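The complex appears here without one of its protein chains, the remainder shown in place.
Presenting subunit A:
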């Protein structure tokens, strides 16, 4: 269990992966201070699995890409220590293997794609409220997250940062698109 950080050093990591038919899979990791201001942003270049990957990984491809490839890489590259990592895709919970920080699934964010979620759907997790949203956290890390939850009282919105990542990825893609014709 990681040592409890000082309140002023508390950070929040937001991790999501955007899938786009045209560009591929792009991941973004946004680190915020406890008031929701950006400290660091890491994003991947779009990743396009081949047909072989699709056939051989089958239904496990998404989980592999999200947690083992993109999530792992972003966490490795991130320079700011993360106190709590939030995600909006259940597959992303597996990034826990690559970070010392507890990983939480934010229900209100996940429900946008996954539909209504209940505790039964995430066995071994418990739910707690931070900044007005429901965080599903593995039971064994619950007390750790509860101890830092109070740090995030000023956080304006626990779900909205995922939108920022998507906007930033869109911006990065449009810059890439502009650069390509120039390069050509």
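A few comments on the model shown:
The definition used in the following text is that a residue touches a chain if its C-beta (ideal position, glycine included) is under 8 Å from a C-beta of that chain, and two chains touch if they have at least 3 such contacts; residues count from 1.
Assume contacts and distances are computed from a predicted model.
The chain absent from the displayed complex carries the UniProt protein name "DEAD/DEAH box helicase", chosen from "DEAD/DEAH box helicase", "Signal transduction histidine kinase", "ABC transporter permease" or "Nitrous oxidase accessory protein". Considering A:70, A:85 or A:105, the position touching the chain not shown turns out to be A:70 (whole complex). The chain that is not drawn here is touched, among residues A:103, A:130 or A:145, by A:130. Residues of subunit A that touch the chain left out of the display are 30, 33, 35-47, 49-50, 52-53, 56, 64-65, 69-70, 73-74, 77-80, 108, 129-133, 149-161, 163-164, 167-168, 171-172, 175.
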